[in-house]
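Omission of a single protein chain aside, the complex is shown with its protein chains in their original locations.
Order of writing sets the chain letters: A, B and C. Residues in each chain are counted from 1.
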Amino acid sequence: MIRFENDYTEGAHRRILERLWETNEEQTSGYGTDEHCEKARAYIRKACDVENADIHFLVGGTQTNTTMIASLLRPHQGVVSAITGHIAVHETGAIEATGHKVLTLPSEDGKIQAEQVKELYDAHWNDTTHEHMVQPGMVYISHPTENGTTYTKSELEALSKECTECGLPLFLDGARLGYGLVSEECDLTLADIARLCDAFYIGGTKVGALFGEAVVIMNDALKKDFRYMIKQKGGLLAKGRLLGIQFETLFEDGLYFEISHHAVEMAMMIRKAFAEKGFSFRYDSATNQQFPILPDDVREELGKKYSFSLWEKVDETHSVVRFCTSWATKKENVEILIEDIQAL
Amino acid sequence: MIRFENDYTEGAHRRILERLWETNEEQTSGYGTDEHCEKARAYIRKACDVENADIHFLVGGTQTNTTMIASLLRPHQGVVSAITGHIAVHETGAIEATGHKVLTLPSEDGKIQAEQVKELYDAHWNDTTHEHMVQPGMVYISHPTENGTTYTKSELEALSKECTECGLPLFLDGARLGYGLVSEECDLTLADIARLCDAFYIGGTKVGALFGEAVVIMNDALKKDFRYMIKQKGGLLAKGRLLGIQFETLFEDGLYFEISHHAVEMAMMIRKAFAEKGFSFRYDSATNQQFPILPDDVREELGKKYSFSLWEKVDETHSVVRFCTSWATKKENVEILIEDIQAL
Amino acid sequence: MIRFENDYTEGAHRRILERLWETNEEQTSGYGTDEHCEKARAYIRKACDVENADIHFLVGGTQTNTTMIASLLRPHQGVVSAITGHIAVHETGAIEATGHKVLTLPSEDGKIQAEQVKELYDAHWNDTTHEHMVQPGMVYISHPTENGTTYTKSELEALSKECTECGLPLFLDGARLGYGLVSEECDLTLADIARLCDAFYIGGTKVGALFGEAVVIMNDALKKDFRYMIKQKGGLLAKGRLLGIQFETLFEDGLYFEISHHAVEMAMMIRKAFAEKGFSFRYDSATNQQFPILPDDVREELGKKYSFSLWEKVDETHSVVRFCTSWATKKENVEILIEDIQAL
Partner (left out) sequence: MIRFENDYTEGAHRRILERLWETNEEQTSGYGTDEHCEKARAYIRKACDVENADIHFLVGGTQTNTTMIASLLRPHQGVVSAITGHIAVHETGAIEATGHKVLTLPSEDGKIQAEQVKELYDAHWNDTTHEHMVQPGMVYISHPTENGTTYTKSELEALSKECTECGLPLFLDGARLGYGLVSEECDLTLADIARLCDAFYIGGTKVGALFGEAVVIMNDALKKDFRYMIKQKGGLLAKGRLLGIQFETLFEDGLYFEISHHAVEMAMMIRKAFAEKGFSFRYDSATNQQFPILPDDVREELGKKYSFSLWEKVDETHSVVRFCTSWATKKENVEILIEDIQAL
């Protein structure tokens, strides 16, 4: 069985394991106060083209979202998100468990637009009973989205401007950030993200690391006491250096982007094969997740040799499926898959 | 600087890193559903001499305690703990953040006794205003304790019996479980722990792993839906196999106990050196943490070459300090320390 | 200005104030343990035709919903509700503040049907990633709904049966229960409600009392320690007898239903007047809330003399408004309003 079911089927990039070996016997202080973390922070600041960002390393995405959102909001506030957002769907109510409602906006492709935020904000404040409703307190987006789509620079600029005008901090979930930034359809750079968001995270788990997410806090008002929050939410890794070492490796010379490129290249090959065979796609994704619509017999046939996800039923005889590539995807496996697609 | 400040200054045991290398390119399913996790569960069940335990792998101690306690209690209930318990002191209010009070019992050595639980329980239910107070809902102990002490089998049996009679599940925090079980003063086995507790966890972070804690749930009533809780609390690692691989390695042939032995042996050497020099100890610990009481000039002198923790001031000129050993402590470093102690 | 804006514009029914006077100097024990509360419980049990219900008195609706739902759910569970449900819209995230997501179902008229619950339940359990999502843990309905509509006996029986099959306790918010039960279109009795729900509350605030809601818990499994929950959520009134006295008065001889009848009669008069004038209605309500669709000039004209709520805009020139009657609505005021409607 060749697995395309998600982007965390393998361990870590070879260079990360090597670095863990090399540093294994070093004695360091705990909880992210070591030199590897410091170096990783410096590399990331440079990659973001900023000087004053606070950077923290956490273990996983749900933990990171929860810690950030719980840190930002007052008890009567909620977080605005696309209805498809990871926090709205796939975190077992982690946000609600910290006391906050997820205020969902409709979305066809996983993105939300500036006007939607404006409308929701105005609807709240224009309602005479607004004190009886959850107050919007921040905006959450993912980039790329759960549907593989990416924001354009002008979309993100508009969203950022609107958030600033409404006094709503903008937080970007970058679980797959690398795969978005290297995509041909994405005109955003890491520096743009840093400039336009109040906080965001750079995903490691799905992009070459064993695990780990790097939170970047740009807005000074959000920086205070964040390490307390990480500890309380269970994300302050004792051997914090493990996170530092991984992000050091990923960012010291561009490895993060290099392996992201590979994943997207593999995805584009798969996309092309399905397209040439006449299949259409549920979402217009130029990143590492592809969502072809397949007749059930084709799905069944491919399912004998490849693992991939059933995304949703389209009609009686067709379904959307998801093929995921990653930094670890082997070109030879993709080529075998393409042959099988062509032979359908 | 030679570090004795805690038991997480190095990476992982060599065999764990080797195994991570060997398995790195394997493609597995996520979230702890892979075969490495299954094997690790089987090894742990065997080590506990049980058949029906539910076993889950989480990343760190605070996360594990929080997930377990939040899963167990109803909203009006609290968790009983020694006033020195990790959950009461060093988790930034993680338990309270899930809505629950920590009901503390006084303790000189980090342990609590059956009679104390009985008294607290009776005091609650005999109070006519008990509905105005937090109801005791479970009991938390650590073994070894934060002070390096261990429960005897008769103490744990009495505690377990009392908890059962009061209907209070007993949960044991085993962040340093290995270092307790191999201690000469501890007559408890892992099977005893499994028999006497409703749930407990076997600490990996401090005992040879990069990170990771194995939760063992014995009581059927506590098993339901625990994976939802792990996910919500941010502990469901995407690449769950990393935890499985580590515990597989630690438990397939007794490595966990072997390296625990080493740590305790190193601690006993340090203990002997301080004792022979006439220093007394704050706690009577036969495990990997030692708490000598040092005059400030001695503390300062040793502090030039070794890192260790200041535990508490005793008087104007004396302090309790903590020296920690671990699976990774090098005998040569301990010998240098001993020489320096002897030369004081 | 004659007020039809809501059903809590006046104080309490005259007989309640009289009873408060008569009992004012009595010395009673606190927190709902007095004899007035006991009598009120007995009257309510009789009205429900049950013997073993647990009955508690709380102060307001949001508090009651929050206490009940937080008491019922485990941390990873959510409460199923119509998207228009009070808990989903108008309680400032009180449910989320206790850690739980509101799982909303679409609804045109404020009601949800058995099949919707079945579908949501199946969708959860059939999803292979269900542990990553909030588990449905109970069902919340309101009767009458926020839109003035009522469940039929067959609808509630189907819903109750489905909930039982899914293991989801059914909780009914009866903030306006009286106005629903006496409605011509409602074939449900209080005894039916008690038979078909696991718990519900009988609203006093909007039906003759100064304040107060009577929670009736039918399902034994939900009864345990509920008073702890009331205290924790701030609902255990020191002078609990105030609640007892009010419900005693409302239920000793049918006053609750008598005054409910009056409110609905007044509402039907208003409804008839609008209908005869050719106005249509947003919801088909036979209870004390009426939702006519008015042209903006009509709305403005009536707004000079009467207060009522703007419910929602329909188009550029029309809006839905809400006229509320209550136990306190004076017939003479309704007659003046009707004249003004006829004169439009």
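We take it that a residue touches a chain if its C-beta (ideal position, glycine included) is under 8 Å from a C-beta of that chain, and two chains touch if they have at least 3 such contacts.
Just so you know, these numbers come straight off a predicted model, no measurement behind them.
S.K.: I'd like the shown chains that the missing chain touches, ordered by label.
M.R.: Contacts of the omitted chain with visible chains: A, B, C.
S.K.: With the missing chain put back, one of A:Ser107, A:Gln232, A:Thr249 or A:Thr325 would touch it. Which one?
M.R.: A:Gln232
S.K.: Could you tell which one of B:Ile2, B:Ala82, B:Val134 or B:Leu250 touches the chain left off the display?
M.R.: B:Val134
S.K.: Which of C:Pro75, C:Pro136 or C:Gly235 touches the chain that is not shown?
M.R.: C:Gly235
S.K.: Out of C:Thr205, C:Thr249 or C:Thr287, which residue would touch the omitted chain in the full complex?
M.R.: Of the candidates C:Thr205, C:Thr249 or C:Thr287, C:Thr205 is in touch with the missing chain.
S.K.: Taking the full complex into account, what residues of chain B touch the chain not shown?
M.R.: Where chain B meets the chain not shown: residues 75-76, 78, 89-93, 96-102, 129, 131-134.
S.K.: When the complex is taken as a whole, what residues of chain A touch the one chain not shown?
M.R.: 31, 70-71, 74-76, 98-99, 131-132, 135, 225, 227-229, 231-232, 236
S.K.: Go through chain C and note every residue touching the omitted chain.
M.R.: 1-3, 5-6, 8-12, 14, 17, 20-21, 23-30, 59-63, 66-67, 91-94, 97-98, 205-206, 210-211, 228, 231-239, 241-242, 328
Assume only the chains that are shown with their structure count from here on.
S.K.: How far is the middle of chain A from the middle of chain B, if each middle is the mean of its Cα atoms, in Å?
M.R.: Centre separation, chain A to chain B: 34 Å.
S.K.: Which whole number of Å gives the spacing of the CA centres of chain B and chain C?
M.R.: About 50 Å, centre to centre.
S.K.: Whole-Å distance, chain A centre to chain C centre, using C-alpha means?
M.R.: The computed centroid separation for chain A versus chain C comes out at 42 Å.
S.K.: Which positions in chain C are in touch with at least two other chains?
M.R.: Counting only residues that touch two or more other chains, chain C contributes 75-76, 98-99, 131-132, 135.
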